[in-house]
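Below is the structure I would like to discuss, written out as C-alpha cells.
Missing here is one protein chain; the remaining ones are kept as they sit in the complex.
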Amino acid sequence: MAGSAYFPHTGDDIRKMLERIGVRSLDDLYSDVPADFIYNKEYELPDALSEQEVRNFFDELGKKNTSLKVFVGQGAYDHYVPSVIPYITSRSEFLTAYTPYQCEISQGTLRYIFEWQSMVCRLTGMDVSNASMYDGPSAAAEALRMAVACTRKRNKVVVSTKLMQNVLDVVKTYLKYPDIEVVYAWDVLEELGPDVAGVIVPSICRHGVIQDLGGIADAVHAAGALLIEYCDPSALAVLKTPAEWGADIAVGDGQSLGIPLCYGGPYVGFLACKSEYMRKLPGRIVGQATDKDGKRCFVLTLQAREQHIRREKATSNICSNQSLMALWVTVYLSLMGPEGLRKVNELSCAGAHYLYEELLKTGRFEEAFPGRPFLKEFCLKPLVPVAVLQQKLLDAGFFGALELDGYVTFCVTEKRTKEEIDALVAVVKEIAL
Amino acid sequence: MSKILDELLYSESHEWVKVDGNIAIIGVSDFAQEEMGDITYVDAPAEGDTVAKGEDFGALESVKASSELYSPVSGNVVAVNEELEDKPELINEDPYGAWIIKVEMSDKSELDTLLSAAAYAEIAQ
Partner (left out) sequence: MRYYDKLIFELSHPGRTGYSLPSVQQYPFFAEKCSSGVAVDAAVPANLLRKSKLELPEVSEVDVVRHYTNLSQMNFGVDTGFYPLGSCTMKYNPKINEEIANHPAFAGLHPLQPAETVKGAQAVIDGLDAALAAITGMKHFTFLPCAGAHGELTGLMLMREYHMARNDSARVKVIVPDSAHGTNPASAAVCGLQIVEVKSGADGLVDVEALKPLLGPDVAGIMMTNPNTLGLFERQIGEIARLVHECGGLLYYDGANMNPLLGKVRPGDMGFDIMHLNLHKTFSTPHGGGGPGSGPVGVGERVLPYLRIPQTSGFHGNFGVMLRAYAYILMLGKQNVKMAGPLATLSANYIKESLKDCYKLPIPTVCKHEFVFDGLINDGAREGKTGATTLDVAKRLLDYGFHAPTIYFPLLFHQALMIEPTETESLETLDEFIAVMKKIAAEAAEDPDILHGAPHNAPIGRPDETAAARNPILKA
C-alpha cells in the first residue's frame, strides 16, 4: 500500500489493525479533530524521490558549494578528523539510542559521557563537568546565568568584549529577556562592583592573542564574583588552564577536538566548574554507581536540580546534551592522548607563525599586535584593499583574511601543509600595493 | 500512616515548627519525607539570611524530585543544621529530629496562622 520503504504496513495489515481498533478507516482515527483543521489539499512538497534521486539531488547541491582550503578560525577550526571517529560514532547502538533513561541498557552512552566529563575536567583543571551543552556560545551564556544563581542577591554580569563575536551575540540574546544586567567591557576589572555575580573572559581573545589573566581571578573573587573562562579546549594541552588562572567555571566549544566544520554544526559545548558550584551546574550529569550485585555502573544523577519541581525557578531549561558529539570528542582525545594533542598545537602554532612571518614579508600587511603571543590564529593590518585580497584568495581556492575590527584574521591548523601556506603567500604577493 | 507530633505546629506545605521562646525551629514532616523518598541533598540558606513567611528558603532533593521549602514564619536565620550537608538521610530517618533551620521570628503572631497537629492530620494523607 504505502509507497515508502519506511512504512512497513501492507493493505492487509491496515485492515487488521483498524478492525482491532473498531474503526473503518484511517480517517476515522482523526474524528476528534475538527474538520476545519484537517489538511485535505496536496502539500507543496516535491514528488517523492528514490534513494538514488536523493543522492543525485544532494550531489548537485554540493556542486554549488566551493571547496576551499580553510585559513580562518573564529570559533570553527579545521583540525584533522581521524578516521576512527566517524567509524565509532556511526555505530547504530550509539547513533540511534536516545537519552540513557533506562540505564541498564544504556551503559555504553553513560560510560562515554562519564569519560567525557573526566576528560573535560583533566583539560580544564575543573572538578566537575556536565554531560555537554549545545555549543560553546550557549555554554558561555548558561555559565553567566549559573554565576547569578551561585551568588545570592547579585544580578549583574560583566562580559569581556574580547570574546569572539558569535559568543557575544549568543550571550546578549540569552541575557536580554530575564532580569539580569549585563555590562560589556574591554577591561572587565573596571566594571567590578558589589552587585556583580560573574565575569567572563576568553583565554584567547577574538584577535588570537593569548591572554595574560594574572590577577584577574583575585580581583574578581575579592569583589565576591565568579570568574568564567572561555577557552579553546584543544589549546589547553599547552596553555595555562582555567584552574591555573583561578577561574571558577570553564566553558568553550569542543569542535576543535576532532569535529568537522560542517557549516557550523553540530558542535558541542562544555561547562565545568569547581566542586562548590556542582549543585548549580545546568544540564545532565552522569555519575558512578553500583548495581544491586555490586557491579560498577553509571547513571544520570543529580537530576532533581532543575526542571522537575523547581521548574518555575529554573536557571536553565537545557534537558539534553550533544551526546554523540561528546563521544566524538572523547574518541578524539583517546586517540590523541597528551602527546598527540600537544603535537596538534605544535604543528598549528608552527604553521601559523610561518604564515604570519611570510605574510609580513610580502609587504602587504603590518603587524596588528606586535609582540603579543598567539597560537594558531592571528590578525594583521592589511595594506591592500580587503575585498581584493579576499577575492584573490577565493579565486585561488583559499578561505582566509576574514575581516574583523579593521584587521584581517587568519588561522592555521595541522591540516594545512607548507605547500598550501606557500601557495597562499604567493597569491598575496601578486596583489598590487 | 505518617507520624504527626502533637506538640508541633505545621504549615500546609508540610513544614513543622517547634517554638522555643522567640526562636522557631523548622523541619519537614514525616508525611513530606515519605512523599519525597530518599533525600539526597538539602539546599539550606546561610546563617544571617532573612526568610519571609510563605516564601521559599531552600529545597529538598531526592533521586526523582526536588521540592521547595517554604518558611512558616518570617525572621532571621540564626542556625543551620550542618549535619544535613553530609547526611541528608537524617530527614528520612528522623524527620522531627532533623531540623533544617532555626529562625529568630520578627512577628510571632504569624504562628497563629499555622496548623495544629489535628488540623494538619487532615491534609497529610
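Every chain is named by a letter (A and B) in the order it is written, and numbering of its residues begins at 1.
Just so we're on the same page, a residue touches a chain if its C-beta (ideal position, glycine included) is under 8 Å from a C-beta of that chain, and two chains touch if they have at least 3 such contacts.
What you are looking at is a predicted structure, and each value in this text was computed from that prediction instead of being measured.
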item	value
Selected residue (touches chain absent from view) among A:Val159, A:Val188, A:Ala247 or A:Leu333	A:Leu333
Contact set of chain B toward the excluded chain (per top definition)	38, 40-41, 61-64, 88-89
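Note that only the chains that are shown with their structure count from here on.
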item	value
Intercentroid distance (Cα basis), chain B paired with chain A, Å	43
Parts of chain A lying in touch with chain B, wherever the complex brings them together	152, 279, 302-306, 308-310, 313
Chain A partner contacts - residues on chain B that touch it in the complex	40-41, 43, 49, 56, 59, 61-68
